[in-house]
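Here's the structure we're looking at; comments come further down.
With one protein chain held back, the other chains of the complex are shown just where they sit.
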Amino acid sequence: MAQGGTSTDGITLTGVSYAVTGREILSDISLSLTESRIGIIGRNGSGKTTLLRLMAGLIAPSRGSVTVAGRDPADRKAMLSRLGILFQNPDHMILFPTVEEELAFGLIQQGRSKADAQEAARACLLAEGRAHWATAPTATLSQGQRHYLCLLSVLLMQPETILLDEPFAGLDLPTQARLARRFAALPQRLVTISHDPAAVATADRLIWIEAGRIRADGPPATILPAFTAEMARIGEADADADLSR
Amino acid sequence: MLTLTSPVETPFHRLPAGAKLGALCLFTALLFHLNSPLPLAALLAALAALHLTQGGTFAAHALRLLRPLWPFALVIALWHLWQRDPAGGATILLRLLAAVMAANLVTMTTRLSDMLALTERLATPLRHIGLAPRAFALAIALTVRFLPVLSQRVAEITDAFRARSPRRPGHRILIPATLAALDDADRVAEALRARGGAG
Partner (left out) sequence: MERNLAHIALFAALIAVLGLVPAITLPFGVPITAQSLGIMLCGTVLGAKRGALAVLLFLLLVAIGLPLLSGGRGGLGVFAGPSVGFLIGFPVAAFVAGLIVERWQAPVAAAALLGSVLGGVIVLYAFGIPGMAIMLGKTIPEATALTAAYIPGDLIKCALAALVTRGIAQMRPGALLSRG
């Protein structure tokens, strides 16, 4: 289900750099992302999470510009129906004491009434076979269940694109498989960020970020073997002793 | 979430929270106008009888909530016996017990959600001084949500310390706990903005 690539569709980065206290984390990134499944891969500290936060409008670029569907993603209110974000750690994302409140919040933010949002949240849980979750305290859910709740709260808002930050980190294998199946069936454009080749192996397009720059860009079949070989080569050497600051 | 609301369902649970709070204010004002032990003892006895009609579990729960008062009760009792003023001591003690018991009764028979709704209603006039009711409700929800997260974090820090030391961390928990609250606050702010902000 590849989507047509016009300039107002998808995510466009033009000459984007991002620096914190003079230290450049991303340098001169230009990308036009219109594919349905996009993977961004790189090592810890390569700048890939910063790239996601830029796309999400959570931080502003030091130079260059970012647009999502032709608009500035920093306008989060306007972005609610266009861009959803699934953070790596559900504990950083769940804001409410009960499951139902957590699900309803995004809908209320999109302008729906409280009663309406609550009803939609319950309907969603029912459709997922988890009606009994509604009044459960979010703190009592397991790690996998909390992750799932975060995904549901994003899906309920029906954004056109969803950014996934290390969506499988810390989850057991059955939960990973369930989530992967769920992702595969989604009609939305997905941008997945990971250090793990397996998480992005089925993408339409892969972008390899290294030291804040694009190292390679192409289909997984050409990118992944090179990435895996490079990671193995670095792992052989003792290359993890440098301090960045 | 652990609350002080009694799981024993009583007729008081069905009264509106606002009415209970109003009655409590009047009752407490009355207590402070009475200055002799007899009428205060009568009111306290009536209050105790009211608890007992709701069964032993309920009354025992109420009694447990009075436990933190015993050091004060002891001090007052000794003081007034020493001063040879038992009537004065009894007035103070009976008033204190009745006031705390009545307030606890409202807490024990009002669900957290009803209390929250009442608070939000009472806070509505505050919007004139810039406190949005929505931000207010959001702040309450966030605190309740992050109580277990933060205590879990403190437990983890304690474990990490004890894994490498025979002692309890004591005050050494304070800096990491405060940093955890600050870091969580930044992430919560970000998660809020990701979903359209607090405005």
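As written, the chain order gives the labels A and B, with residue 1 at the start of each chain.
Here is the rule we use: contacts are C-beta pairs under 8 Å (C-beta built on N, C-alpha and C of every residue); 3 or more make two chains touch, one makes a residue touch a chain.
It should be emphasised that the depicted structure is a prediction, and the values quoted were computed from it without experimental measurement.
Note that the undisplayed chain, when the full complex is considered, contacts B. Residue B:L69 is the one among B:L30, B:L50 or B:L69 that touches the chain not shown. Residues of chain B that touch the chain left out of the display are 1-5, 24, 28, 65-66, 68-69, 72, 75-76, 88, 91-92, 96, 99-104, 106-108, 110, 112, 115-116, 119, 135, 138-140, 142-144, 146-147, 149-151, 154, 168, 170-171, 173-175, 177-179, 181-182, 184-186, 188-190, 192-193, 197-199.
By definition in this document, only the chains that are shown with their structure count from here on.
The touching residues of chain A, when paired with chain B in their complex, are 56, 58, 76-77, 80, 85, 87, 91-97, 101, 105-106, 109-110, 137-139, 157. Residue ranges on chain B touching chain A, taken from their complex, read 1, 138, 141-142, 144-145, 148-149, 184, 187-188, 190-197.
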